[in-house]
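Only a single protein chain was left out; the remaining protein chains are all shown in position.
Order of writing sets the chain letters: A and B. Residues in each chain are counted from 1.
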Amino acid sequence: MLIDRFVQFLVPKDKKFFPLFEKASGNMVTTSRVLVELVKTTDAAKRKDLIKEIERLEHEGDSITHEIFHELSSTFITPFDREDIHYLATAIDDVVDFVYGASKRFDLYRIDKITEPVIRLAELIHTGSEELHTAIVELKNMKNITKIKEACVRVNSVENQADDVFNTAIAQLFDEEKDPIYIIKMKEILSVLETATDKCEDAANIISSLIVKAS
Amino acid sequence: MLIDRFVQFLVPKDKKFFPLFEKASGNMVTTSRVLVELVKTTDAAKRKDLIKEIERLEHEGDSITHEIFHELSSTFITPFDREDIHYLATAIDDVVDFVYGASKRFDLYRIDKITEPVIRLAELIHTGSEELHTAIVELKNMKNITKIKEACVRVNSVENQADDVFNTAIAQLFDEEKDPIYIIKMKEILSVLETATDKCEDAANIISSLIVKAS
Partner (left out) sequence: MLIDRFVQFLVPKDKKFFPLFEKASGNMVTTSRVLVELVKTTDAAKRKDLIKEIERLEHEGDSITHEIFHELSSTFITPFDREDIHYLATAIDDVVDFVYGASKRFDLYRIDKITEPVIRLAELIHTGSEELHTAIVELKNMKNITKIKEACVRVNSVENQADDVFNTAIAQLFDEEKDPIYIIKMKEILSVLETATDKCEDAANIISSLIVKAS
């Protein structure tokens, strides 16, 4: 055990966590890209397949998160504070969970027609995920701090835009819709999608604080 | 003060936390057993009494949680990472809170007829709580790691089953129910019960990581 830890000490400390985080954020990008495809298709059979694909990616994301937590439990030296590693992995996992939660509801709630704000929110989640992935890839060498910072700023902007889309969509839903059951369903789907962008912002805030601590 | 801490250092370090955690998980088992009784009775007066009993158990659980936090604040040496103790106590407290939240809603929402998925979710919460209690009792001596691991795996399976029950119940609710007010009420009760099993899973995941760290 002690020798194990000593060996770990000699291993460059970024060898374990960075590839796992890149895998996690890469999986988040893929999941959100499938979501965009899902909300843009009008083919019911294809939509069902894409929901299944997102479910598979969510399980994949779970495995990566557990791997990160397992490493965290058994590794003596970590490149960043253990807490920050925990929070960042959780935030990425949450983004994927909320994307899966939204896609599952299209099926559960028998949503046939997908509205414009839903498409816009899916696109914003995808943009936010890509920016986060860029930031995480750069974290490894820390050579280009400006690039990381700019990506994080863009994630914050994505969250602000998602807020606006969400608020406008909810006001419109209550103004125009008469069917309370449809309101219940659509309000929840919009809310789950908007929460995914909140989780992107959480991840960006953790990355920003990592840079402050490391500099 | 310093002498106090020195005395604490000499006290076997599991004397304080393990009995408190057993008390907390024992209280969670009792609370979930009363919930099962509550959802199975058709006697309105008895149901009211059982809701009161769950409220009492929730207050009892709160006291135990506060006792754990108080020990955590004042104890120098803890058997596990302080954070893990905090998270585990919080997860158990959350299970009891959500059980109380569901039971309270039967009363607030004037729910007379309890449906099959509600009964099934209550039973799953009870099973998950019993497995968690088994794992926590074993944590004390760490002699039977396999028994702890198996209990945690079963809690994860309980959560998966609860997910399926919840999803089927929600789809059925929207397919068959025409009254939006009943949908609002029942959807929320199902969701609160399902969240209780999520919190069981959170607790199991923390216990799993404790074992990895300690081995």
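Some notes on this structure:
One rule holds for everything that comes next: contacts are C-beta pairs under 8 Å (C-beta built on N, C-alpha and C of every residue); 3 or more make two chains touch, one makes a residue touch a chain.
None of these values were measured; they are calculated from a predicted model.
Touch with the chain omitted from the figure is made, among A:V36, A:V137 or A:I170, by A:I170. Listed residues A:T41, A:T78, A:T115 or A:S209: the one in touch with the omitted chain is A:S209.
In the full complex, subunit A touches the hidden chain at residues 83, 167, 170-171, 174-175, 180, 183-184, 187, 205, 209, 212-213.
Interface with the hidden chain, as seen from subunit B, comprises residues 69-70, 73-74, 83, 104, 108-110, 180-181, 184-185.
Following the convention adopted for this analysis, only the chains that are shown with their structure count from here on.
Subunit A and subunit B have CA centres that are 28 Å apart.
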